[in-house]
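The complex appears here minus one protein chain, its other protein chains still in place.
Take a look at chain A:
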Amino acid sequence: MTTLINQNPIIYEASAGHSTREWREEDDDENLADTIDAQEIFDLIRSISDPEHPLSLEQLNVTQRDHIQVSDENNSILVEFTPTIPHCSMATLIGLCIRVRLLRCLPSRFKVDISVRKGTHQSEHAVNKQLNDKERVAAALENSHLLEVVNQCLATATSGGVVANIVKGPAIVN
């Protein structure tokens, strides 16, 4: 058995795969625009798998909604993530997964910054630099092995963001 970098990480509660966003009446209005907000970004990345454990980034507390800042009108997004341990060598890979996920899922008008949350990693500066260097990200994705690993981590990301149905009164069930 290969040794894991972090054998026994702490597990946090995650809301079973669905978004904590509640349905609002405006959601059904054809003409009202729903702005892209932190919750939407969080729903996109929360269920990405950790490269080491069969757990989601949300369960490991790597991503949190409060660590995402979005400005729809200024086309800017900042995602900060927290590696499980300060010497985690997977930090860059996790960041890359988030980067690729957002590249694929967001309109190109956004400028997305991804960084390690301040003070949570030994070499946070180096990791941040790598993650926000377009050319290095592109080069990394040329590597087919790496791309495969990324795709694997992203395979679980698809179920995130479905809005939960909250019962308001006695409902007639068919």
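Just so we're on the same page, contacts are C-beta pairs under 8 Å (C-beta built on N, C-alpha and C of every residue); 3 or more make two chains touch, one makes a residue touch a chain; residues count from 1.
Methods note: contacts and distances are computed from a predicted model.
This complex has a chain not shown, and the name its UniProt record holds, of "Non-structural maintenance of chromosomes element 1 homolog", "Ribophorin II", "Exosome complex component RRP41" or "MMS19 nucleotide excision repair protein", is "MMS19 nucleotide excision repair protein".
Only one residue in the set A:38, A:85 or A:105 touches the chain that does not appear here, and it is A:105. One chain is missing from the display, and on chain A it is touched by residues 1, 7-13, 27, 30, 32-34, 36, 40, 44, 53, 55, 104-109, 151, 154-155, 157-158, 161-162, 166-174.
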